[in-house]
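Mind having a look at this structure? Questions to follow.
Removed: one protein chain of the complex. Kept in place: all other protein chains.
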Amino acid sequence: MIRVQREDFDIGAELDKLTAGRSDIGGLASFTGLVRDFVGMDKAAGADVSAMTLEHYPGMTEKRLAEIEAEANTRWPLSASLIIHRYGKLTAGERIVLVACAAAHREDAFAACQFLMDWLKTSAPFWKQEDTANGPRWVEADAKDDALAARWKT
Amino acid sequence: MIRVQREDFDIGAELDKLTAGRSDIGGLASFTGLVRDFVGMDKAAGADVSAMTLEHYPGMTEKRLAEIEAEANTRWPLSASLIIHRYGKLTAGERIVLVACAAAHREDAFAACQFLMDWLKTSAPFWKQEDTANGPRWVEADAKDDALAARWKT
Amino acid sequence: MKILYFAWLRQRIGSAEETVTPPPEVTSVGALLAWLATRGPGYAEALKDLSVVRVAVNQEFAQAGDAVKAGDEVALFPPVTGG
Partner (left out) sequence: MKILYFAWLRQRIGSAEETVTPPPEVTSVGALLAWLATRGPGYAEALKDLSVVRVAVNQEFAQAGDAVKAGDEVALFPPVTGG
């Protein structure tokens, strides 16, 4: 299931829904992305970030997320999967994205969850503009994310 | 933080507590283990499991989990970590374990979470006895878990 | 042909969406980008480094050699940074 929304989400409620009434699930892996209050790899060296605005491409975003989710379900035997991604203005500490994968075995759940995050980071049309102490700044794509996504190329 | 308890836990409440009031966290990876209603790799081939009883070694369990968590915090720059493991009788579909790791960057959160699960599976003193259609059965250690844990040997 | 701009491409070009009628020889993504770059200083500035411009045609990622035609929805945006 995929959802693109402005509103916040409740991690516990979402994960509970994914496994409710099921007893064939051995493991549920999830990842929640949050707005971090600093830029780059190092808190001490980075500029402060008070908020960010997430822009997206309505229509293509939903299409890409559905394709990415379908691809994960082709690669791993998942019992359930979920992608929720927010857009709009988010302040530091707010939730941005939730990805969850349930499977009979934990390796499949973990691998699919990482795959979804890596693909989403590099191929879902979202763009972040951070409000930093030095003014607004478009986040640049990170070569590290391309390298992480390249792990999954077959 | 580690907890060994008979009672169920609320995933959402636990994860929210881990990140509440923090804005230095970029990613939160979690894994929930659930009681699966079948034995082995293949649902069709496995005996049905209606419930299981988790036995543990009070004292040593807490000690091992604290050591494992400390080791994860040495290996990765984590903002927060959590292990909750239940014991006692659990029916199919019930939650067994929750592991969560928060970090500035998602790779660290994911890696630490997988590491904790792999180590916990192979070195925390818990034993599962399944109630199957063919009677009670002690779960045997899985060589796959040893292989997964061996990934992290340095 | 509908053209959509996102993120800093939208800001530099000063428009989120416009409908254009390129000359008939513009039949590929590459030719479209070259033609758009001639439409004004904002366009030229936004499209001067195509290594940081991504294109989707009808909501699918597209390369310079891919075809474009009247009626297509073409989106121009920087490398994505969600998640």
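Note that the chains take the letters A, B and C in the order they are written out, and that residue 1 is the start of every chain.
Convention: contacts are C-beta pairs under 8 Å (C-beta built on N, C-alpha and C of every residue); 3 or more make two chains touch, one makes a residue touch a chain.
Every value quoted in this text rests on a predicted model; they were computed, and no experiment measured them.
Chemist: With touch defined as in the header, list the contact partners of the absent chain among those displayed.
Modeler: B
Chemist: What subunit B residues would touch the chain not displayed?
Modeler: Output for subunit B: 33, 54-57, 59-60, 63, 85, 96-97, 117, 120-129, 138-142, 145.
In this section, only the chains that are shown with their structure count from here on.
Chemist: Using the touch definition from the top, list the chains contacting both subunit B and subunit C.
Modeler: Joint contacts, listed by label: A.
Chemist: Between subunit B and subunit C, what is the separation of their C-alpha centroids in Å?
Modeler: Taking the average C-alpha coordinate of subunit B and of subunit C, the gap between them is 48 Å.
Chemist: I'd like the Å distance between the centres of subunit A and subunit C, where a centre is the mean of that chain's Cα atoms.
Modeler: Between these chains, centre-to-centre, one finds 26 Å.
Chemist: Provide the list of subunit A residues touching at least two other chains, using ranges where the numbers run on.
Modeler: Counting only residues that touch two or more other chains, subunit A contributes 33, 117.
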